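Excerpt of the complex: some chains, original placement.
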């Protein structure tokens, strides 16, 4: 076990408010900005990221979208209202075989999906979390109505989720199979991981944080307790670290990025209160990092080209995604 | 106008059957293969594709997914049963503003989408079209049931849709705003476009074919006649060209890739009968190529890194996609 590293101080609402003041990026990219820290990425970053492709290997970081996905497990917390994708066929090969399509003079299958945008491997967009009555860049939260997000819709990111990816593999560094629930990844641990893996996190990076919790679930063949539940994850203080580092986005293999139980009872997911609406940070969740972690351990290279295009559903506050690490 | 180029010979079922014999790739990548021509891509192709990133520009080839999408227009053909995405909110900023979320101690929005996999910018997977009672690689079409595609599900492609992209911009070459309905892109035209744009199509490429039809629709502010309707597109003979070239995949800005009215009344979408189940070709449709075309005309470079990851919905026969051209 990792000992004292998992201890993280308790927070009060004052701490959250102070962080909001300290870390606020509103206006940094203009009054009309809707993509926040994705602005950090410059053309040269994309060129440099592409240069990281050296062995021609593509690794998907997406969990399969299906009825065996991470939603629907039992939880001691209130339900968040998400469910696994419902994939249904509109036309099938059995229709074809039965001859019932032949009047169309083509035998084809079609299909349909019903899915919460946040049900599996996903991006949280900047319309996903509010701070008081405001959202990213100071927009009124009432711009996210039943008709969708009139500001900061995920479609605004459609050309932005490309750059250098860096994996920090905490269980590997700590000699654990996986970090336990409640384990807080602190700034010290982040610094140590950069050194350990020889992978400095820089402006515009897409930082991937592996806790191993997902593999623990997959091994146990249950998602009970995963979605909405306790988890290892980022300590509240990492907001400062990420802000200073100027990462473009961050993603983890847990359902909610930050450590749970949370560091306070006064707020639910306090790290989210700041990261998304105040810093303007796009956050990836439920990323499948096992495969990538194996590959990085093998070739000792923890940096790669990262391409994870959101699906431009107009006004969406999140997006399912098949993120690719290209090495 | 392009004159005789748009004339394409009429086909009979015998021509289709002969093409099936001539172009059949079944078994080429083993009896268990489920991805067809995506196998052409080798690690060195991915490395070479990444080297094409020179100015650090990302261009999305996806149409927005929303109620103004290409489905639902009037058509003289029978309906194909697709509709525009239905995006609905599960929690909103107006809920937040109204204070009804505060018992959760976090103010957040969530959302959900109901969408046919083929309703917008999309990949047709190898389970999408059958030839007789068989599908790609000779699989029984009954492996695509109401429970989805047990073979050739789109999830099998999740790490494969990366490589060198090449754009052939036919209206630009021909001095047209857009190709008219019924205009057949022939092998001669493909050859000519390669020379014209200095962009030779090679093994493993992702070939993007622009007809301009989509911009004509967008300019006219109507999708009437688009989905399921007449269109410029690939002549049947291009199957041989694509087969010889060994492209990994092909995509167009039309709803159905091939020329319509079709070159025969005996089959509907005869090019599809062969491309997908016989050659094993993954086909992209409803790609938004206007932006990319402008950029290529400007920098005179019609090749680029292409990354278009499918959403790995288990057993799906297609996938919405946000394809990226990275230059």
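Going in written order, the chains are labelled A and B, and every chain counts its residues from 1.
Convention: a contact is a pair of C-beta atoms (placed from the backbone, for glycine too) under 8 Å apart; a residue touches a chain by one contact, two chains touch by 3 or more.
Since this is a predicted model, take the numbers as computed values, not measurements.
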Whole-assembly copy number, given 2 chains displayed: 4
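In this text, only the chains that are shown with their structure count from here on.
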Centroid distance [mean C-alpha coordinates] between chain B and chain A, Å: 28
Interfacial residue positions of chain B with respect to chain A in the complex: 42-47, 49-51, 53-60, 62-66, 78, 80-82, 85, 87-94, 96-97, 104-118, 127-133, 135, 140-149, 155, 158-160, 162, 266-269, 272-273, 305, 307, 309-318, 320-324, 326
